[in-house]
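First, the structure itself, so that you have it in front of you.
A single protein chain has been omitted from the complex, and every remaining protein chain is retained in its original position.
Our next item is chain A:
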Amino acid sequence: MSTATPTRAPRRSGSRRRLDSSLIVGIALVAVIVIGAILVASVGRNFFSAGNIRDILTGMSVLGFVAIGQTLVILCASLDLSVPYVVSLSSLIAADLMAGNPANIPFAVLVVLVVAALIGLTNGLIVTKLKVNGFIATLGTGLIIKGYLDTNYKGTSGQVPWEFQLIGATGVGPVPVSTLLMLAVALGAAFFLARTRTGNHMFAVGGNEQVARLSGIRTARPLIVAHVLCSVTAALAGLLLASRLGVGSPVVGTQGGYDLLSIAAVVLGGTLLMGGRGSIWGTIGGVAIFAVVDNVMSVMQVNPFLKDVVRGVVIVAAVAVYTSRSLDRRRPRFTAGAEPPAAAEPAAVDAPKGGAA
């Protein structure tokens, strides 16, 4: 249609608000970095040294993998609590199958990914077909995996060959390969959400299942795909941990607290826990905030229990900020930056008066 004359209305304030979520995460990240740098400098260290940057990025990669998958699941208004067990199981399967022989690497990775995909498929089917809430369904499958791990493994197991350990140990300049891999997966996930039908439909299913169904979407599919991808990214995190540790460990996932921490990172990144709104890049921002906060506290040798207190405060504060913003969605009329009235009224009418309620 070439008939469209260029009568584009001025962009609404809405498009500005659209940026807000990721923008806030970005601002928060910058703020955390600035405060962190000052604190680190106060103890005579350089926050921006290559070694420290490397530490932070390394800290981001494992949680990053898990949180990418978790973002997809949460977008669909579900949850995945089984991720830490999938992480542990993956590290064990990988280390056992590799058994120190580099020739076994491709096969081991393949098996890990297939097993994880099957777990995700199970989660997805339980949620969509048996109509069990995602929280409960994945709590259940998580416990089943935990039981399997506890009965079959008394400690670390298997051995990862040196070639595979390189993934966790090398880097390009100060940037670890593992972080690059994580960012590549993030890019893929963001592309998937934006440009595939299934990705698009995740927003619909999470936003309003009724609307999705009435629009002819097979609502089960995006949800199942999200669960499968979530388990697969958790498995990638498990592979990375195996590469770092050199062995498989039955407790590496739970020790990392990846279930709740990944959910926290997703929410910190501006994704709605109720689903339907969010972004991968927000999640990466959330993960980065956690990594920086952790790093600053390690450098300053803060009491480890205090670390959790700080993390807790960060999560609650972040969500409180989002909620206060989304409680009243109406655009205030009598504050600075209100949309000017369409009628030919004197501009003074809309002059800023008072603050938002």
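Simple rule for what comes next: a contact is a pair of C-beta atoms (placed from the backbone, for glycine too) under 8 Å apart; a residue touches a chain by one contact, two chains touch by 3 or more; residues count from 1.
The rule is simple: contacts and distances are computed from a predicted model.
Asker: Between "Sugar ABC transporter ATP-binding protein", "Fe-S cluster assembly ATPase SufC", "Hydantoinase B/oxoprolinase family protein" or "L-serine dehydratase", which matches the UniProt record of the unshown chain?
Answerer: Options "Sugar ABC transporter ATP-binding protein", "Fe-S cluster assembly ATPase SufC", "Hydantoinase B/oxoprolinase family protein" or "L-serine dehydratase" considered; the missing chain's recorded name is "Sugar ABC transporter ATP-binding protein".
Asker: Considering the whole complex, which of A:Leu92, A:Leu149, A:Val185 or A:Ala212 touches the chain not shown?
Answerer: Going through A:Leu92, A:Leu149, A:Val185 or A:Ala212 one by one, A:Ala212 is the residue touching the chain not shown.
Asker: Residues on chain A that touch the omitted chain in the whole complex?
Answerer: Counting over the whole complex, chain A touches the hidden chain at residues 1, 3-4, 7-9, 11-15, 17-18, 194-197, 199-201, 203-204, 207-208, 210-212, 214-217, 276-277, 328-330, 332-335, 341, 343, 345, 349, 353-354, 356-357.
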